[in-house]
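Note that one protein chain is taken out, while the other chains of the complex remain in position.
All chains are identified by letter, namely A, B and C, in their written order; residue positions are counted from 1 within each chain.
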Amino acid sequence: MRMDEKINVRQFTLLLTLFTIGTSVLITPSQLATLAKESAWIAASMSVFGGLLVLLLYLFIGHLQPHLNLFQHNEYAFGKWLGKLFTLIIVLFSLIGASTVLWTVGDFVIVQVIPETPLAAICILFMTIIVYGTKLGIETIVKTVEIFFPWIIMLLTIIVLFSIPSMDIKQLQPLWGQPISKVVEASIYELSISTFPLILLFVLYPSVLNPDSKGTRSILLGYLFAEFLIMSITVIAISVLGYKLTSHYVYPTYVMAERIEFIVLLDRLEVVIAISWILSIFFKLFIYFYISLIGISQLLGLKHYRPVTIPMGIIVIGLALIIYPDSIFAGKWNKETWVPLSIIIGVVYPIVLLCGSKIKSILRRNHRG
Amino acid sequence: MNRVITKIIVLFLLLATLSGCWSKKELDNLAIVTGIGIDKAEEGYEVSVQIINPAEVAAKQLTTRTAVSSYTASGKSLFDAIRNLIEVTPRKVYLSHTRIVIFSEELAKEGISDTIDFLVRDHELRTDFYLAIAKGYSAKQMLNILTPLDKIPASKMYAMIDNSERYLAQTRTVKIQKFTADLLLEGQQPFLTGIYIQGSTDIGNSIENVERVDSPAKILADHIGAMKGDQLIGWLEHKESKGFNYLTGKVKNSTEIIPCKDDDKYTSFEIISTDKKIKGKVKDGKPTFTIDIKVRANVAQSDCELKISNPKTLDKLEKDLNKEISDTASLTLEAIQKDLQTDIVGFGELLHRTKNKDWQKIKGQWDELFPEADIKVNVQTKIKRTGTITDSFKEK
Amino acid sequence: MLFLLIITIMIVAWIDLSSIFRERYIKEGFFSLGFYIIALAFSIYLQMNGKVPTPLKGVTVIVKPITKGVLSILQL
């Protein structure tokens, strides 16, 4: 299938930033605090560097075959059938990603915003707008990103700024109280949620107009900004709540926002974080869903992805309803299976693809020569 | 055109499957709870709630009906008891606007962590309410006192605890996150605010209480309840509570009185800020701490024959204040180290933060080590201002 | 509820498919139809018996040995 729609570097960067922030802002502080205790912020800052390396790898792959998307690249590097197998794995990965994210939205909304509402209703409603957006196409979505991006960032910044008065640096001490292995584990966990899934976003990379070196720099800057935001929210969550409480809550950022008492008018700010989080997760879910659609149309040789949008949407809703039996399983799965899974997809697979593609081009050159 | 119409039909079908307004609660069906009181029942808990009667609170004319009503129910757990309230309350109990949660002393002595779990876990409860222990009374009695000026007694209690901390430093406000954090931290024990009733509880719960100029029953916030784990083990008295606030550097504003040389006249000071620094170390397995308290004060009233404009007098006053405050602090230390033996200041936690290696060695025996710990208090007072006049009028 | 769900999905599918075929996306239309059938069967199955093994358990079963293998290689 062809990818006719074009997006510019800035739009791609914004999409990447939101995709990185996505679920991370709300979920990672809790798990980081569980794993690395008061050193969670060190883990968060470590993951910035790790993530940057991974992102450079993705960019390198993107430049390797600038006219092929990841799925076409698969077939180029591994041949038709093996390539399709790889594509299938990615598609399944993004479908699982989409349904877990959808479940997370539903869970958050039920736990914090409107309890007693059935999960199905929220999933159907949310998926409806995703399907609507997907039908409108990526160009519309990236324009929507441009509208919402300043708002999301502004709202998150408000939370960060207003939380500063209730920060207690003591909560971050002792500075090196945790063994380094725990810290590394925590930072890998953070990467598995924020960074490794970015490989999916690079399916869109061929659609980006003129991704020159300046563009690469702005992409990296966008990523750094997102990671910095995650880091500062982790730091603040832990220094406001303390790592014990942070790890006890499912959505500590939300609770942190609850504590803000700045002016009477700005008393109950937690809804702000709910809004910005739902907005950013909208784009994350969209990317997962969109990539899986592109993969499917690539697999089946369809001319366009649009015809299969609605039925796939219904399937994702169904998947989301059964994907996690309960929230305990969700937490456990995120820690135990998602991390290796996203490492396989986000680190091992790109390296394999890189090698395969390189070998292929050398072979081809020799063949021609 | 027909496609649009069919789309609209589908939308309506979708809405039909979706609609239901599950979490909907109309305002006039809510019983807005402002205060929760938790007592021990024979089996489980007895919970009392104070519910606003909105029509009365917002009423412009005076009526004979009270602005709040209270209801009581019991159950095997706190959640169970609150659910059982539905039997007695006319509307659905709504907890989001709770201002204060009161535990009875009896319950606090047995441990409150089970109730705390519900208070944290439940989504309807926010985190901005105060926790307090009814000193010598049941929580139900506390909630049944009507207060003048403020029509809602729970709001009154909230404001009172707040003011008491802010202007007198007699007690400390404790919100649920602070309490749970203290409960979970290594080397730190939690504490709670104390409140009690002065006067007759019988009149307190009738409208008569607010009809008199001098209410027969009043609510007071004073004392700090020292806990060990989730159990109350004793009270810090009036002065000890203030000392506790000095030790934790949380005196925002308070008063100190120093006697003149001979007669029973006093010089009064307004404490405007305090700052504390604790340093701790472990020497031969024995923990030692130094606390530096920096106090800034203003002269508020001087009944003595003092020449305040003289720098020497000020020096002397500062020294007296130093002694007074460090005495207060020592009193508190005495109480928590010797009588109560619970580390509510968080000396252990300080060691954990700053001397992690040493802490790991001694944390197992901290309960035994703490009463023996060597704690030194240094107070440094600075008198900043003397009000709008310098010398007292008596100075001629 | 089940009935309403089936009706909704069928109507959605009807409108969607008719517009796809009208635009002469024949192959796409048939695949789309296939996915609709899967989706319908899936949702009916979900409604009929709520206990469905989560697909994630399957993923875990596949991922775990791979992780262990990778870890053991790293340790060597």
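Here is the rule we go by: contacts are C-beta pairs under 8 Å (C-beta built on N, C-alpha and C of every residue); 3 or more make two chains touch, one makes a residue touch a chain.
We adopt the following convention: contacts and distances are computed from a predicted model.
Not shown: a single chain whose UniProt protein name, out of "GerAB/ArcD/ProY family transporter", "Hydrogenase", "SoxAX cytochrome complex subunit A" or "Spore germination protein KA", is "Spore germination protein KA".
Hidden chain, full complex: it touches shown chains A, B. If you put the hidden chain back, the residue from A:122, A:296 or A:314 that touches it is A:122. Of the listed residues B:54, B:216 or B:371, the one in contact with the hidden chain in the full complex is B:54. For the chain left out of this panel, the touching residue among B:69, B:96, B:231 or B:253 is B:96.
What chain B contributes to its contact with the hidden chain is residues 1-2, 4-6, 15, 18-21, 23-28, 30, 32, 34, 52, 54-55, 57-59, 94, 96-97, 99, 124, 126, 155.
By the touch definition given at the top, chain A reaches the unshown chain through residues 8, 10-11, 109, 113-114, 117, 121-122, 125-126, 129, 132-133, 136-137, 140-141, 143-148, 264, 267-268, 271, 274-275, 278-279, 282.
One rule holds for everything that comes next: only the chains that are shown with their structure count from here on.
Chain A and chain C have CA centres that are 22 Å apart. Rounded to whole angstrom, the centroid-to-centroid distance between chain A and chain B, based on C-alpha atoms, equals 42 Å. As a whole-number value, the distance joining the C-alpha centres of chain B and chain C reads 54 Å. Residue positions 12 of chain C each touch two or more of the other chains. Within chain A, contacts with two or more other chains are made by no residue at all. Residues 14, 17-18, 20, 22-23, 120, 123-124, 126-128, 177, 180-181, 184-185, 352-354, 356 of chain B touch chain A in their complex. Contacts from chain A toward chain C in the complex involve residues 96, 300-304, 307-308, 310-312, 314-315, 318-319, 321-325, 329, 333, 336-337, 340-341, 344, 348. Only residues 111-112, 114-118, 121, 124-125, 128, 170, 173-174, 177, 241-242, 244-245, 248, 255, 258-259, 261 of chain A touch chain B when the two sit together in their complex.
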